[in-house]
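Worksheet for the structure shown next.
In this view, the complex is presented without one of its protein chains, the others remaining in place.
A, B and C label the chains in the order they appear, each numbered from 1.
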Amino acid sequence: MKNFEFASPQTEAEAVGLLQDHGGRTAVLAGGTDLVGLLQADLVAPERVVDVRQIQSMSGVRREADGLWVGALTTLDDVLASPLLKPYLSLVQVADAHHAIQIQSSGTLGGDLCHLPNCWYYRNGYGLLAMKDGESLVETGDNRYHAILGNSGPAKFVNASRFAPALIAWGAKVRIIGPAPEQVEVVPLEYFYISPKSANQGNTILKPGQLISHIWLPAIEPTHVSATYEVLQMEGLDWPLATASVTLDVEGGIVRAARVVLGHVAPTPWVSQEAASLLRNQMVTEDLANAVGAAAVSKATPLSNNEYKVQIAKTAVKRAVLKAVGQLEGGL
Amino acid sequence: MSDELSQLPQAERCTNLLCKGLYLNVGQPPGKRVTGDGNFWCGKTQTIIGPDRNFVGDGECRHTGRSCYEGNT
Amino acid sequence: MAEERKFGWGPRKDNVLIGKSIQRIDGFEKVSGKAQYTADINTPGTLYAKLLTCTHAHAKLKKLDVEPAKKIPGVRAVYIFPAGDLKAEGAGEIFWDGTLIAAVAADRPEIAEDGVKAIIAEYEVLDHIVDEEDLKAAEAKGATKAVGKNAKGKVEDALKTAKHVHKGYYGVHTISHMCLEPHGTHCEWKADEVLDIHASTQNVSGLAGQFAGPLGIDAAKVLVTANFEGGGFGSKFAADEWGIAAAKMAKETGKPVKLMLDRATELKAAGTRPSGYIDVTLGADETGKIVAWDSHHWGSGGISGGSIPVGGIPYVFDFENRSRTATQLNCNVGPTRAWRAPPHPQLCILTHCAIDDLAMKMGKDSYDVFLTNLEQTAGTAAHLPETYKAEMEIAAKLIGWKEKWHPHGKDAGKGAVKRGLGMALHTWGGGAGGCACNVKIHADGSVESFVGSQDIGTGTRTVIAITLAETFGLPLTAIKVNLGSNQYPASAASGGSITVGGVSGAHRRAAQTALWKIFDLVAAKYKVDAGTLAAKEGSIVSGDKKVCTWKQASMLLGPMGLETKGEGPAEDGLTSSRVGGVQMADVSVDSETGIVRINKYVAVQDCGLIIDELTAKSQIYGAVIMGIAYALSEERVMDKKTGRYINADLQNYKLPRIGDIGEIVVNIYQPDSEYSRGVIGLGEPPVISPGAAISNAVANALGVRVPVVPLTPQRVLAALSKSKGGAA
Partner (left out) sequence: MRDRETQERYGPDVSRRSFLKGSGVAVAATAIATAAEEALAQDKKAASAASSSKAQDVELTINGEVHKLKLEPRVTLLDAIRNDCHLTGCKEVCTTKNCGACTVMIDGKAVYACTRLAIAEQGKKITTVEALSAGGKVDPVIPCFIKHDATQCGYCTPGFVVATRAFLNEHPKATLEEIQKGLGGNLCRCGTYDGVAKCALELAKGGA
């Protein structure tokens, strides 16, 4: 770990100010579950670490007229305990699937959304694009855990956030503050992620000095159902091979609106319009769910060694759809 | 080290050649001695590469011509 | 005159402690965090050392400049390993990712890290080969070596006339030991040039010489201590070059130096279990008896060998007509070390998966095929067929084999999830390791023992205490066990499942020797026949009559007490060797995701006389869990492109956790005939079968063989896809 300054602001404004310095070569520390490991591996080497956990306004879940404002510091434990978040089943399921109380106590939603890729080339110091001598290491190397969608560009890692698919399926937005003192923007979460085209790009739209302060969720209606299906090789702490989250609006057994989002299959969370459009105005059956799964991966372009992930992603979508309407049976 | 070398007349193992079996034999009669599991290391370098930067092994370390070879004489 | 004085265990029914479930006596230290491991030693002034390793699989070191590190305030020493010493003969060639180049010792760990980063190392990168499975590619690169071929009988003829013939390919990837306490030492030079070492080792009595030679000092001046050791599994027998580095830096700085490997280096440089792959053809007659075996196996144990030898295939069984060939691949991967039951787990997978597939081909119940061939296990030990038969019956009952078994791939479940059963057998020598101990009976009746052995998690202290307490008729709390120091009588390294046999035999001998002396003194003093005496419940008794208390008897020894020596092993029936073992797995496989989960796992294990059933069972639970790990998830992933061990971390090196193991049922097969065999070690045998048993269960569930272990979702789905005619 390289040395850095440390600061612990009390307010959002103070945090933004602290993050601007050093040309923005600063890092936001929340639960530490990703950042401290990155620091130890020298993958992130900021000149200042800003611990935002003292900022009251970034904690807690509040109901407003338009929906919920969820502080970025909301931990997985908070997600599990919050009566306001309880109806957002697909979110709660993700928090519950983190089978480690240490992560549940520390990990925050904001941190999860900004979790850097678990790509082993990235984690071994080859950068997000894993380029060496102008060549992609992923393309010809061991890409068993890499992208099967959206991988035609230089980025072939998969987005590591476990909550993003569910949040995007709910149409969540993120409130971003900084880098200028008063600057605030609210962006649909699906536009938050980018697939970097060059080595100096990150995997989100966050500019140096910016951070997520809140996540916005629309108000839930009785007709809304949702589910997340994560395919985890291990029961214990592990990260998914593929994830699917669906949010449906079901009236009289007919799906009126649908969003289907896949995770861990592309450099960004993957919104599948193909899958969603198949669901609309239909009654969910096993056959339909199958077709939805197939549609979600119909444009998959697996790499040399990850064809199997297409099957897994397809299954995840199918099962998430069935799970949302309470029809899922079986599966490990 | 090449196969040809291991065909050469062989001496006793170099006294610096170690393997797990040697540490299981405390107090064992010769007939009951475990010979090891094929994983050798050099007692001088404490790695699988000898002082002469060649690999160590049951065959490799019987070769008296090796610069680092030490017999029990 | 009563019975002759001969070393031996008492009648089983008389045992108060032996064979019972006894809590380990060092449990409190371990559970409460008070146990001090090598990594926990922080004597005043201790410097922390960190390592610079090469991250190329094959390279030539061109330049190494450590001066910038030396200039950092707080850096006290920089050590250059032989691989980094450009002045040496043949210097500079690096053969695997993780090769140690230099170490930096500093006042604080973070400063040592700064020092490592300041070192300038330049390499010329050379061609590497890291694919251990691809025999043809290795041959093309000239990286193979024939390591043996032998045959008996008439294999070709037998295959021609066999009623059922199966040809298959199987494999198991390399794994790392992944000791949770990494390899490492804390070295401190004391007065008179004495080197005081705490080492994370399985070899307390064998380390002094390994340090002394390279340091140029007398072994007598090396103190080695390992009171607790955080896992070794066969990888901690050497002083290791990092141990020498710590000692040299401690010498140079005049301060204690602690050097523990970082996690990645632990995985890359401190031991792996070699891979194994096999092409095999086997044939059976109409009864299911296997009559022919023809195989070629290969794998890699690193750049210089250590792969699976030619012997041992086929595993447990041997067949009348049998031919086997072995080839070693010399790959740019870190060296292997003994891994729990070397190399039986691989042999078991390579053999018993093939036998199971033959059963599938014959349309027979795997159980029946194993049973039919049991007579062909007698070559290893005459008693094995009978033991296996009994154990198979027990295991089948425990797992519900007869009720649950179905033909491979048929009636395995309606939805995506298929369920299946699989089994495998194993054998291991074990026995008693060399051991010398001193047992001291103080004049106040307290008892102490001294032995240069170690506890690597198997319960060595407890086994010794039980042996002594049982012999002297005392409670466990009356015994003080001293181990983990090379200042005590030398004992064998803890490897090969020989520690429990070694220490229990030697301590029983020492204790019986002492007891007989005490009996003579008691007999003289209290005018009773020494031959009628026994030590029970804190007293010396003659028949039903209490003669004196243990304390009174001890006082007869005079103020100096009594010290006796115990040695072993000996041919006196206290210990023996060679066990069997049968395991069965009940798994579920999600055919749509490739995920395999263990429902139930049954391990039936014989191992002679059990000293402590609680810790013995723990060994079996632990071995099965380690087996589930290499069967389902753990593997070293060598990236062909960079030549690096790309998953050398606990995130991507996947190990099972508390929810991943299903229900494990442990049954120790211990009829009186086993008790009378004496003590046999247990650490290794139960780790052998899981790979094959679980693979066979998956094959039974799917009707398709997933040929290579671990059975990851990727491999399961690939096998399913291939069976449907899709791409592999």
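Methods note: a residue touches a chain if its C-beta (ideal position, glycine included) is under 8 Å from a C-beta of that chain, and two chains touch if they have at least 3 such contacts.
Just so it is clear, the structure is predicted and the values come from calculations on it, not from any experiment.
Colleague: Of the chains that are displayed, which are in contact with the missing one across the whole complex?
Modeller: A, C
Colleague: From the list A:Gly67, A:Gly127 or A:Gly330, which touches the chain that is not on show?
Modeller: Of all options in A:Gly67, A:Gly127 or A:Gly330, contact with the hidden chain holds for A:Gly67.
Colleague: From the list A:Phe4, A:Tyr121 or A:Tyr308, which touches the chain that is not on show?
Modeller: Hidden-chain contact among the options goes to A:Phe4.
Colleague: Touching the absent chain: which residues on chain C qualify?
Modeller: 23-24, 26-37, 39-40, 42, 48, 108-110, 178-181, 228-233, 263, 456-458, 614-615, 617-619, 621-626, 649-651, 655-659, 661, 664
Colleague: Can you list, in ascending order, the chain A residues touching the missing chain?
Modeller: Here the touching residues of chain A are 1-14, 16-18, 21, 29, 31-34, 36-37, 39-40, 47-51, 53, 57, 64-67, 69, 77, 96, 99-103, 105-106, 150, 153, 170-171, 173, 175, 177, 181-182, 184, 186, 188, 190-191, 193-195, 205, 213-214, 216, 218-221, 224, 235-237, 247, 249, 256-257, 259, 268, 270-271, 273.
Going forward, only the chains that are shown with their structure count from here on.
Colleague: How many Å are there between the centre of chain A and the centre of chain C, using C-alpha atoms for each centre?
Modeller: Centre separation, chain A to chain C: 41 Å.
Colleague: If you average the Cα atoms of chain B and of chain C to get two centres, how far apart are those centres in Å?
Modeller: Roughly 23 Å, centre to centre.
Colleague: Could you give the separation in Å between the centres of chain A and chain B, each centre being the mean of its C-alpha atoms?
Modeller: 55
Colleague: Over in the complex, which chain C residues touch chain B? Could you list them?
Modeller: 82-83, 88-91, 93, 95, 145, 203, 205-206, 209-210, 213-214, 234, 237-241, 243-244, 301-307, 309, 335-338, 342-343, 433-436, 490-493, 495-496, 498, 567-569
Colleague: Can you list the residues on chain A that touch chain C in the complex?
Modeller: Checking each residue of chain A against chain C gives 1, 3, 42, 99, 118, 120-121, 123-124, 126, 132, 137, 140-142, 144-145, 231-239, 241, 306-308, 311-312, 315-316, 329-332.
Colleague: Could you list, by residue number, the parts of chain C that touch chain A in their complex?
Modeller: So the residues of chain C in touch with chain A come to 55, 110, 113, 117, 415-417, 588-590, 592-597, 633, 637, 639-642, 644, 646-647, 649, 651-652, 654, 656-660, 712-714, 717-718, 721, 727.
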